[in-house]
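To start, the structure itself, in structure tokens.
With one protein chain removed, the remaining protein chains of the complex are shown where they sit.
Entry: chain A
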Amino acid sequence: MPLSNRAAYPRPPPIAIRVETETQVNVEDADWNSHGSSIVSTVVSPSQAQHPLPSSPQPTSTLFSTMSLPRANYDPRRVCLNPFPEISLGKHRRTVGVYLAGALFALANWTFLDAAVLSAHARSPWGQPDTPPPVHVTFVDWIPGICSLLGYMVIALIDKDRVCGDEGFGDSRAVWRARLILFIGFALMAGGLAGSVTVLILKYILNGYPEQFTYYGYANVSQNVALMLSAIVLWIAQSGSSEYEYNLTL
């Protein structure tokens, strides 16, 4: 019944509708090259497709400038209002990275050597000139640093392309072996870091030495942290083959 009812009403005759839109954009900033001052006027006639009337206006769509293009510095994936400054060292990225890694490496080892030299020239604790210093840097303190150095050597000697290389290239077992050796290197570095924290807690903090001697332990920890940072910086600097690849591929 409703169907017949709906069919009973005659369809209204089609009306040609002419929609005219004129948009004028005035951009004050002359630096936006993609905008410019643009006038967009679009004429749409929806009835033209179904009822091609001879009197209906022809759709004229004049686009003087592409409105849909974003600004040159606009990225739709952007989260922050002000984008982060883009640090592009360009072709000097590798050079700077290698220099930075070397500086961190030297800084790490000199930090620990500072503690060792200080311990060798150690005086009695503050306030008690007669008592000898209660603790010295011994071989136990050197073990985490030696572990980290071994790990550093292993990581630095790995061929980066071999680890990141696809399986089809050359021997697939070589990739597997390279990753195993790389894992051993990182495990040695992490072991050195954990060992330095262990030495700091077990040898210095738990025994309650004054701050003058706890410094040995802190120097040990900072040595291993700086060695790990140096390895990471060196890896990032050397892994990017071209300047368009900024990703850290492990």
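To be clear about the criterion, a residue touches a chain if its C-beta (ideal position, glycine included) is under 8 Å from a C-beta of that chain, and two chains touch if they have at least 3 such contacts; residues count from 1.
Rule of thumb we're sticking to: contacts and distances are computed from a predicted model.
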item: Undepicted complex member, UniProt protein name, chosen from "Ubiquitin-related modifier 1 homolog", "RNA polymerase I-specific transcription initiation factor RRN3", "Vacuolar protein sorting 55" or "Methyltransferase type 11 domain-containing protein"; value: "Vacuolar protein sorting 55"
item: Absent-chain contact - pick from A:Ala106, A:Met153, A:Leu180 or A:Ile201; value: A:Ala106
item: Absent chain, residues of chain A that touch it; value: 94-95, 98-103, 105-107, 110, 113-114, 117-118, 120-121, 234, 238
